[in-house]
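Shown next, in C-alpha cells, is the structure this report addresses.
The other protein chains are all here in position, but one chain of the complex has been omitted.
Coming up: chain A.
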Amino acid sequence: MEKFISFDEIKKSLENRETDCSAIVKYYLQNIQTKAHLNAFVEVYEQSALAQAELINEKIASGKAGRLAGMVIGIKDVLCYDAHEANASSKILQGFESQFTGTAVQRLIDEDAIVIGRLNCDEFGMGSSNENSVHGRVLNAADETRVPGGSSGGSAVAVQANLCTVSLGTDTGGSVRQPAAFTGIVGIKPTYSRVSRWGLIAYASSFDTIGVFSKTVKDNALVMEIMAGHDNFDSTASRKPVPKYSELLHFDKRVKIAYIKETIESPALQPEIKANTLAVLEKLKNEGHQVEEVDFPLLKYTLPTYYILTTAEASSNLSRFDGVKYGYRTPNAHNLESMYKLTRSEGFGEEVKRRIMLGTFVLSASYYDAYFTKAQKVRRMIKESTEDLLNKFDYIIMPTTPSTAFKFGEHSNDPVAMYLEDLFTVQASVSGVPALSIPNGKDKLGLPIGLQIITNSFKEAELYAFANYLSAFNSN
C-alpha cells in the first residue's frame, strides 16, 4: 500500500483509479491499529467510515463527489458529531453522546470528507502536553518518551503518524500551533470568529477557534476555506466572505516582516529554536524582503491576561456540567449540594479544577476589578498594539514555542512552567488575529521546531500564501 502524505496525492491516485475511498480508509485504519499505542484516537469509527467510503466511491463514479472526496479526517474530542460520544477528555462527560453535528465538521462532511474517529486531547482543551486526559496521555511519534503538545495532542499525532489526512483541533491559546510545532506539521489558528463555534465544546468562548492540522499548507487552506464563514447558529461568527485560500497560494511579492525582540531574546528560548528562527529571517532578508526587529513590551502581560480571561470564561462555561442533565453524576450524593460538589469534584481533572477556581476567583465581587476588568483593558491594549504592528508590517514571525517537545511529567508539578509553553502563542489568541505554525527544522535531538507566522485579522489567504512560500524555501 502506497503512503499518502497529502490530499493532492490522494486525489491524483483517485483520478488515476489507482485506489478508491475504501482502500484509503483501510490504509488509515491499518495505521491506526499499528500505532494504537500512541493513543491518538479515543474512538475509531471503523464501520461508519468504511460505509461512508463506499457511498463516496459511488459518488465519484457518478461524478457527484464533493471537494473533499477521499479525504479522511479525525476530530478532536471537543467537537460535536451527531450520535457520537463527545467527552472533551473528561470523566464528567463520560457516556455523553452529542445530538447534533457542529458546523465545521458538517461542512467537511457535506464535501464528502470521511470522519474516521475522535481524537484525544487535554480535558476541555486545558493543557499544553495532552497529559490531562481521562483517556490517558498521547505519545509524540517523533520521540515516544515525549509529549505531543496540547491541548490538541491527539489531532497533531494523528496527522504526524499518518493516521488520517487532516485533523481538526481547537486553539484557545496555542492548542493547535504548539502541538503542530512539537510534531513537525502545519497547524493554523484562524482569526477569531472566522469559523463557527457551533458544536465546539467551549473552554473560553471569546478565544476559542477551530483549527486544522495537515502535512501541507495547501490541504490546510482547502479545509479552512470549506469550514469558515457565517453560520446562523453562531451569532459571533463573522459575515465576511471567505476567499478560496487553496487557490490563492501563489506568492511573489516582497513583504515587510517584523520579529519581536522580546521573543527572540527570551531567556526561555531554546538555542536551536532561536538559531533556526534567525536563519529564516536571514533568508527572507536575502530574498529581498524587509525584515525588522520591533519591540513589543506588552508581551510579558499576554500570559497573565490570557489566563485571567480564559479561566473566567471557563469557570462559567463549565458550570453546566453539574450532574443534573447529562454526563457523569456521582453515586455518592445524599442531597442536592453534595450531588453538585461530588459530581464536579469527581468528574473534573486537577487542571480543570484549578482553572475553574482561578476563574471563579477573578470574577468574584472583591477581586473583579483588580483582575477581570484590568485584564479586559490589557487585552484591548495588546490587541490594538498587535494590530498597529500588523498595519505597519505584513507578517510577524516568531518561534511557535520556547522549547521543543518535553518529556512526560517534566512540567507536571509546576503549572506555571507549563503555562509558559504558551508564551508565544497567546499573543495571537488574545488579539484574535490568525497565526499558523509550520515546521522549521529540528533540534539536536531530532525534535521538530515550529515557526509561527502571524498576520492581521481575516488575512488567512495572505497567511497561507506566505506559509506556502516559506515552507518551499525552508525545505530547500
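Here are some notes:
By our rule, a contact is a pair of C-beta atoms (placed from the backbone, for glycine too) under 8 Å apart; a residue touches a chain by one contact, two chains touch by 3 or more; residues count from 1.
Quick note on the criterion: contacts and distances are computed from a predicted model.
Comparing "Aspartyl/glutamyl-tRNA(Asn/Gln) amidotransferase subunit B", "succinate dehydrogenase", "Nitrate reductase beta subunit" or "L-aspartate oxidase" against the UniProt entry of the hidden chain yields the protein name "Aspartyl/glutamyl-tRNA(Asn/Gln) amidotransferase subunit B". Contact with the chain not shown here comes from a single listed residue; of A:D234, A:E346 or A:D443, that residue is A:D234. Among A:Y245, A:F372 or A:F393, the one in contact with the hidden chain is A:F372.
Across A:F7, A:F96 or A:F348, the residue that sits in touch with the chain not pictured is A:F96. If you put the hidden chain back, the residue from A:V324, A:A370, A:L445 or A:A472 that touches it is A:V324. The residue touching the chain not shown here, chosen from A:A65, A:C80 or A:A258, is A:C80. Take chain A: the residues that touch the chain left off the picture are 78-80, 86, 88, 93, 96, 98-100, 102, 197-202, 204-206, 232-236, 312-313, 315-316, 318-322, 324-326, 336, 340, 360, 363-365, 368, 372.
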